Each structure stands twice: as C-alpha cells, then as structure tokens.
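With one protein chain removed, the remaining protein chains of the complex are shown where they sit.
Each chain carries a letter (A and B) given by its place in the written order, and its residues are counted from 1.
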Amino acid sequence: MRLPAAGQRGRSACFWDREHRRSVSTSTWRIMRPDDANIAGNVHGGTVLKMIEEAGAIISTRHCNSGQGEPCVAALARVERTDFLSPMCIGEVANVSAEITYTSKHSVEVQVNVMSENILTGAKKVTNKATLWYVPLSLKNVNKVVEVPPIQYVHKEQEDEGRKRYEEQKLDRLETKQRNGDVILPVINPDRQTKEPHTVGYSQSSLIHLVGPSDCTLLGFVHGGVTMKLMDEVAGIVAARHCKTNIVTASVDAINFHEKIKKGSVITISGRMTFTSNKSMEIEVFVDADPFVDEPQERYRAVSAFFTYVSLSKEGKPLPVPQLLTESEEEKRRFEEGKGRYLQTKAKRQAQLQQAAQH
Amino acid sequence: MRLPAAGQRGRSACFWDREHRRSVSTSTWRIMRPDDANIAGNVHGGTVLKMIEEAGAIISTRHCNSGQGEPCVAALARVERTDFLSPMCIGEVANVSAEITYTSKHSVEVQVNVMSENILTGAKKVTNKATLWYVPLSLKNVNKVVEVPPIQYVHKEQEDEGRKRYEEQKLDRLETKQRNGDVILPVINPDRQTKEPHTVGYSQSSLIHLVGPSDCTLLGFVHGGVTMKLMDEVAGIVAARHCKTNIVTASVDAINFHEKIKKGSVITISGRMTFTSNKSMEIEVFVDADPFVDEPQERYRAVSAFFTYVSLSKEGKPLPVPQLLTESEEEKRRFEEGKGRYLQTKAKRQAQLQQAAQH
Partner (left out) sequence: MRLPAAGQRGRSACFWDREHRRSVSTSTWRIMRPDDANIAGNVHGGTVLKMIEEAGAIISTRHCNSGQGEPCVAALARVERTDFLSPMCIGEVANVSAEITYTSKHSVEVQVNVMSENILTGAKKVTNKATLWYVPLSLKNVNKVVEVPPIQYVHKEQEDEGRKRYEEQKLDRLETKQRNGDVILPVINPDRQTKEPHTVGYSQSSLIHLVGPSDCTLLGFVHGGVTMKLMDEVAGIVAARHCKTNIVTASVDAINFHEKIKKGSVITISGRMTFTSNKSMEIEVFVDADPFVDEPQERYRAVSAFFTYVSLSKEGKPLPVPQLLTESEEEKRRFEEGKGRYLQTKAKRQAQLQQAAQH
C-alpha cells in the first residue's frame, strides 16, 4: 500500500521492505460534516488535529504491541509544530495517512499527512504534515513505560536523522517542563463588558469540560487529540472575539503532554491573546485539570501551547488584524516574547525557501 | 472572578472573599454548531438545558468535595421553572456561568446564567437564568447522601432568602412525588393517519433511548441534562407536528428528578399536547425507564414536566397557533388544567412587571 502523501517530507517512502509496511503505515478517510466546520464552512483546525492524533495512536499502539513485550497503549507525549497549509471544507474527504519514522528505546515518532480531496472534482491538496511522539504505557501498570520494538531502516542516514530529531525534542520537552511550573494561572473572564475592544482581557475566554469515557483511551486517560480539539476551540473563540471576522487556524507550536488527565476529571481550557502581527494572532492556551473526585491531588497544569490564527475575507484572502492593546507589564512582556517567536518562525521559513530554491 | 451575568437576580456578586471564589463559581464558553440547532438556525432549548446542567453538576460536585467528607458526585434533584428569554443561533457563542447561591445540610442551590454573544458584532443577550438543586451522593455507596460544606454569606439576608427558596422547593418536590404516581401512561402513536390534525392524538410522539456511557456520571446514572435534552426533543416534535412551522422552546416548568436512571436502561420519552393559547402550546412530557437487563425492577416513571413552545415566522415574530382539539373527557380536563397554569404564569409575570415599574 502506497501512502499518497508519503515521502513529501524529503524522505524516501520506500525504505521499508514489504513485510514491515502493514505494521508501520496506515491510512484513513472521513467526510467532513457541518459540525466539523465553522459557519463559513472551513473545517476547524481542532477537528484535523484530533484525526491526526487518532491515526498516530492507532499505528504506534499497534507497533508497540508487535514484539514480545507486555501489552501496552501508546500515549501522546509531544506534537511538533504543525502548519495548516490550506483550509478544508464541508463535504470534502479528509485522508489521513500515518507512518512510523523513528523509534528510540521508549518512544515512537509518527509522521502524519493530511490531504483533503474534493470527491466531486477529484482535486487534492496537502492540508497538514505533523510529527508526533508516543510513549508506550503498560496496560497493567500505567506508570511503567515499556520497550519499543525497533523498526528497520533501508538507509543508515534515516536512522541518524531520526536520532537527531529525537534528541532535539527531548531537550525541548525538558525545557517546557520547567517553564510550565512558572506560569501564573490567568485571570479569565474579568468583566468583559467594561473592557475596551482589542485588549487582552476583552477576548480572554475559557471552557470547562467533564472528561467522559469516550474521550479516553483503554487506560482511562484523555486522548491527546481530544485535548487539542478543545484547545483549538478556545483559541478560535479568542481570535474571533478579537477581530470579529471569519478566522482559521494557521499553525500550532510544539505541544508537550507532561501530565496525563484521568477519566472523570474536569478540565479548564483557557486562552488569551499574546501577540498580533499585521495578519496573524498568537493565542496562548492552558489546560488545567481538577481530578476532584477520589483523588487527593490538587489542580495541575496539564498542557499549554501557542496557536496562530489568521483572519479571512469571504474570498478566503488574509485580512489585516487589529493590533492587540497591551496594558500591564506582563502583557507587554508576553507581546515581546510572541514577537520573538514570530520573527524566528519567519526567518526559518525564509531560510527553507532559499534552500529549496538552491536545490 | 466577576461573572458577567451575576447579580442580575438581585443579589450582590461580590459576597464571597477571594478564597472561596474558585470553588463557588465557574464559567464556560461554547460555539453553537449546526447540530445544536433546527433548520431555521435556532439552537434547541434542550442543548441549552444540557449545558446549564453540566455547569451545575461540575460546580456542585467540586464544592461538595472541597471539605473533609467522603468523595461524592452531585446528582440533579430539581430545576426551577426556566424561561427562554431570547433565541440563540448557529455561530453564536454561548457563555454559561454558574455560582452556588445556597447550601442546606444535604443540598446545593446553583444559579446558572446563559448569555449568547454574536462574536462578529459583539452583541450580547441574556438567554436563560436557571436555578438548580443538587444532592451529593457518595461514590462508595450510591444510596447515601453526604453532607454539604456550608458556603459563607456576606449578608445574613442572603442566607435567609436561600433558606426560604429551599423550603419552597422541598414542599413542591413532595407534592409532585405524590402526583407522579397518579399519572396514567399515555397511549402513544395510535394510527396517526386516521387522526384529525390538531387533535391530541395527531401530534403525540415518543422516543426510546438506550442509555450509553457518555450519558452518565461517574456513578453510572444519567446526567439530568441528558434527560432534559431528550425531553425537549420530544416536546419540540409534538409542537412541530401540531403547527407545522418553526417552533422554539419558550419555557420549562419546574422539573423534579425523583428516580435515578441507570446506565444500560432503555428510557421512553413521551409527549402530548395539553393546552394551546393564542400564541403558545403546552406539552406534557414523561420519562419512563426500563432497567430491563440484569434487573428484577419494573418500568417506572422517572421524570415528568411541562414545556411551553411558541411558533415563529421567518422574521422571528410569534405566530398564532392552531387551537388544540380535545376529544375525550381526560383531554378536556387536562386542557383546563393547562389553562390554569397559563393564566397563573401570566398573572405572576404582570405582577413582576408592575413591581419593577414601581421601583
């Protein structure tokens, strides 16, 4: 089975022999329905993120159980920065294909590609490319990470490149783990009516969600994809409140899942705008979990991430965004940090384009 | 945290000190999607009722577990009469805020306010104000009601007013418990084609639902909000069959939840029209539960309530409603009773308006 979008990340799609293909790649299709989209008909970024994570969870759980080790379930540990390359619409078919691209002793790297297909015209576009890291947890003992069966590489450099990506993400995960502790719980929902438009407080929003059985894996922990969908929902509301137009997800920064969230928890997802460029908005989203029943544990920060949104005209063209009005010192500091991330991303993209032009 | 809609019920929103705020108030936002609404774009009353109940369940479960007592889950015991003040539409954001306004030894009163916000124009309207009563049931022994930690009041009169509301609802719950026994099981869906339009039999409808895991709390009992959503669905179909136009929920009478419904039960929700005024329809809805698997128990009446619907033109203006044709003595008696409720509500509302005008 040849995956339509494979190989596009600059790697050979054929570096496994036939026997390994079934275990390391998968593909799935789903029609996009009205509930998957906003009123302008654009599919929510969160819906796409949830599909991506489900494909990743299936393929990595399957792989981690293919050896002689004990039964386990793959839990999402990290999603690398993800760009939304083109919007998807109601009625289109989303094709999600996933393949395992690297394994360390205790983790699996999965590359997921999403294409949207208009089944009436046959037109296809690449919508997303995402890289996810999973860690296999024992079915019998949730706190035990089991060993991952190694995959085979056709070329040695595939393994070397994978190891490099592995080391990079490991470093970043450690960093954010420390940073997470510092973040102050945002004061969400102050009296919006007294707030001036375009201030941080004006668009701040939050959502509570009671974690039900269908949100969870076999181990009773929330699927990473469910969390990401809710995060995108809050970020979208913040963006829409700020610019009052049709908005779509442009990208999500790397997200680290440090803490598991258990069935029966109440999660609070809060979002605040941190930065605006001429045509984009950056929204910081926090997920806090209250394991309140049966648990001595306190409320804890489970995940946090930066979402970037753009505003679209009726013709689908990017519109200028009203500048964010910062008031407190904190808000000004966060704005500057956001500007730093924005410039860094911009510089990286230009470097990539130049590199591509030279080859 | 200042809740946007608090204080509107004539109470100060600031009567707790900072320490207590986290535990006694909460707020959440959700975008209304196509599946939340009818084809005219009006959000189903049942969707709103379900959101209200979820917010109430979260805040009261959290509060009841904040003391030293045993772990428990708050179960909905009663919803006071709820008016739908203005319709909500697809694409709008619903803001549901909840606060605990009174606690007795074994119950919690929660006030929930719903506002709809058009995020494109920034326009906001109050959609609903609801008062719910919860009872905390022990996680270990579902038949044991645990004690509720008391809340603190800034003014003594807040406690006194709460106690008065508590006594009133207690009385009403006792009454309906007795009344419930009398109600005769309706003959649902006789051959509609032989029935004349606008008779009771013509619009009578019923729905069966198999209670799945996502309908239930941690204790394995149906969330009150799930039941109310299904009741509104049946009432809406009865109303639409009667007047064949776009209809919306105008109000729901107080509902008492005397009997829990267990996961795996089949529930039958039946509705019949009882009364029509010039511009409104009253529909009586029954919920009967069959605990049929693994249980010796018989079918029992779990809940019943009166819903009031109005018919809207394409411009959103109330339309005249065809008069209900009553045939049997029973139907005529129920019509008169419905008229009594209608006139009583009308008188109450006029008294309130006069009182408001005097102040």
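As a working rule, a contact is a pair of C-beta atoms (placed from the backbone, for glycine too) under 8 Å apart; a residue touches a chain by one contact, two chains touch by 3 or more.
Fair warning: this is a prediction, and the values are worked out from it, not measured in the lab.
Engineer: Check the options B:V126, B:V145 or B:L207 and report the residue that touches the missing chain.
Structural biologist: For the chain that is not drawn, the touching residue is B:L207.
Engineer: Among A:E54, A:E80 or A:E233, choose the residue that contacts the chain missing from this document, as touch is defined above.
Structural biologist: A:E54
Engineer: Which parts of chain A are in contact with the chain that was left out?
Structural biologist: Here the touching residues of chain A are 1-2, 26-31, 33-35, 54-55, 57-58, 61-62, 65-66, 71-73, 91, 93, 117, 119-122, 139, 213-214, 218.
Engineer: Touching the missing chain, which residues of chain B?
Structural biologist: 34-35, 38-39, 185, 187-193, 205-210, 212-214, 233-234, 236-237, 240-241, 244-246, 263-264, 266, 268, 270, 290, 292-293, 299
As a convention for this text, only the chains that are shown with their structure count from here on.
Engineer: What whole-number Å value describes the gap between the mean CA coordinates of chain A and chain B?
Structural biologist: Result: the chain centres lie 37 Å from each other.
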